[in-house]
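All protein chains but one are shown at their positions in the complex.
This part shows chain A:
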Amino acid sequence: MEELVGLREGSSGKPVTLQELWRPCPRIRRNIHGALEWLKERLFRVGEDWYFLMALGVLMALISYAMNFAIGSVVRAHKWLYREIGDSHLLRYLSWTVYPVALLSFSSGFSQSITPSSGGSGIPEVKTILSGVILEDYLDIKNFGAKVTGLSCTLATGSTSFLGKLGPFVHLSVITAAYLGRVRTKIIGESENKIKEMEMLAAGAAVGVATVFAAPFSGVLFSIEVMSSHFSVWDYWRGFFAATCGAFMFRLLAVFNSEQETITSIYKTSFRVDIPFDLPEIFFFVALGAICGVLSSWYNFCQRMFLIFLKANGFTSKLLATSKPLYTALAALILASVTYPPGVGRFMASRLSMEEHLKTLFDNNSWALMTKNSSPPWPAEPDPQNLWLEWCHPQFTVFGTLVFFLVMKFWMLILATTIPIPAGYFMPIFIYGAVIGRLLGEFLSVAFPEGIVAGGDVNPIMPGAYALAGAAAFSGAVTHSISTALLAFELTGQIVHALPVLMAVLVANAITQSCQPSFYEGTIIVKKLPYLPWIRGRKIGSYPVTVEHFMNCTLTTLAKDMSLEEVIRVVLSTDVTQYPLVETTESQTLVGVVQRAHLVQALQTEPSSWAPGQQPCLQDILASGCPTQPVTLQLSPETSLHETHNLFELLNLQLLFVTSRGRAVGSVTWVELKKAISTLTNPPTPNRAPPLKQEESPHPEGAESE
């Protein structure tokens, strides 16, 4: 609205907006404007994007650190309460369970009340958005507050709920990236550019992962693998720059807070560096990868089935629909009761937080060997020097504890993933994989107490290395990504185990990707988001699908030889933004596109210069100054669904016309693509006339799995 311009009398120069002229303190304002303009000139010489990327990284690092700080304080308070509450079992049980129940219910209620789409991990939705689909209101700034609060409350429950930070933080980062993109558009003063917006969002996704773990490399690579379907090298540079700024700031804040002396890795390990492992151990690493692959397929399958069951079951679906906090409270009660330390939690090391879990699991000593003869007593509180003692039980031994952990956390984690709260699901599966690896490592260290290569130097087996490999392999298999290997190295600063860990991750991925869709794709499938997954050269039902199966055949075209009355009737009876322009009504040869607004304006300004009695047709209107755009990209009815989807993604299109031998026969927008996709994932029953052919696979999960 500031566009109303005016000119000062006697002054030259371009007209300025009247608002500008009428503001108070005009001289100061002018000086400030001039100074800002000069600053902008100087700074933005290298391109303005870099400043915003740096701002994005720094901002997300600040937010991540602040959240960790706040959560740490709350957790310390809870620990203090649990300690001070005395010996009464009831009181201790209450203090252990009421805390997560209250926090999770609040998190669920608060975030759901602000925006219903704030629950769960945000990664499936970010994945959909980055593929070009516009999910309205998903990147609204008001989601930001809801998710930050919800996520903080979720994380404050610690290992009771066994949830992480990654997914919602990526969502937060993408929201911030969208916001900064708008700031950038306003400062630069150019018009909205969809490509630039997408670039900013992609960088935001990379920054989100990087600032959670303070790991720029794996952050960028993980975001590429999991969230993008295509990634240009330009985005790669920007993502790295923003992620590095974020990771650096994140570690710097830890130094500022006197937690550490300098910038180091988060989980320090003390593995042997000179001979980290013996050569035959590689076989065991690969076997570990295979085990993780099988377990992760099983996990993905169960998790998806449980989600579907929850939606199908009358009671739970009603409960989830009407009162999400109640469901959250019930689930939290179950989880907290199981992890109650004097009870069952004793066998699951439930007094450790998530970070302490990882720290103990990456321990370089072999617990089995250390506790073979003696069994240390269970301390009243976790001993900070010997946290690993939590895993030792006199009767069950370390193996029993680890196995029990695996069994119980499997269903507890699946239950926790169904709670409608903002929570990340990466860290729990990372820890779960570390436990698998640790179990195998302990087993091997008992089987080969002197190391595998007998004779020569004694190189005992380090279960911690197996835990590292297991963590990377399991989490990589669940999310269908290989960059978790790099993440494991960046988290621990330990790259000597690069090759075995990478091999384990590859094997695990190979097994899982042939069986099940990834965790996030499972969520996409269950939520029916309009995302078309990448499909390998398998016999899947989507390749034969061509444009003519799903295009919108009801196309209102405007022919150049249509009379004006007809044109007006068509314009008034439909409300599309642009009309395909065809040559004649019979030939329907597509020649261009006319915008509705232009057409309406042209219709209104009919000059009276036409001879009376002459029948004006659309051609005359167009000739008298209604601009038309040529059609530069068309689809053919034989174009496949994948090609169409690729085009829409890569070029950020919203509408394409379909022509057959020049004739305009239909149009394709995201609506039609989405409908085609959902019909593929959930084929209609044969009773109804299916729009697609019947050779689609009847198993949606299997069909969509890679």
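Structure notes:
One rule holds in what follows: a contact is a pair of C-beta atoms (placed from the backbone, for glycine too) under 8 Å apart; a residue touches a chain by one contact, two chains touch by 3 or more; residues count from 1.
The working rule: contacts and distances are computed from a predicted model.
One chain of the assembly is not displayed; among "Trafficking protein particle complex subunit 6B", "Barttin", "Nucleolar complex associated 4 homolog" or "DNA replication complex GINS protein SLD5", its UniProt protein name is "Barttin". Check A:Q385, A:T554, A:Q604 or A:T685 against the missing chain and you find that the one touching it is A:Q604. When the full complex is taken into account, the listed residue touching the unshown chain is A:T577, out of A:S88, A:N386, A:S563 or A:T577. Among A:E190, A:D383 or A:E638, the one in contact with the hidden chain is A:E190. Here one chain is not drawn; of A:S232, A:S323, A:Q654 or A:S678, the residue touching it is A:Q654. Of the residues in chain A, those that touch the hidden partner chain are 1-9, 11, 13-27, 29-30, 33-34, 37, 59, 62-63, 65-66, 69, 134, 136, 141, 179, 182-183, 185-191, 194, 253, 256-258, 568, 571-572, 575-578, 595-598, 600-601, 603-606, 627, 629, 654-655, 669-670.
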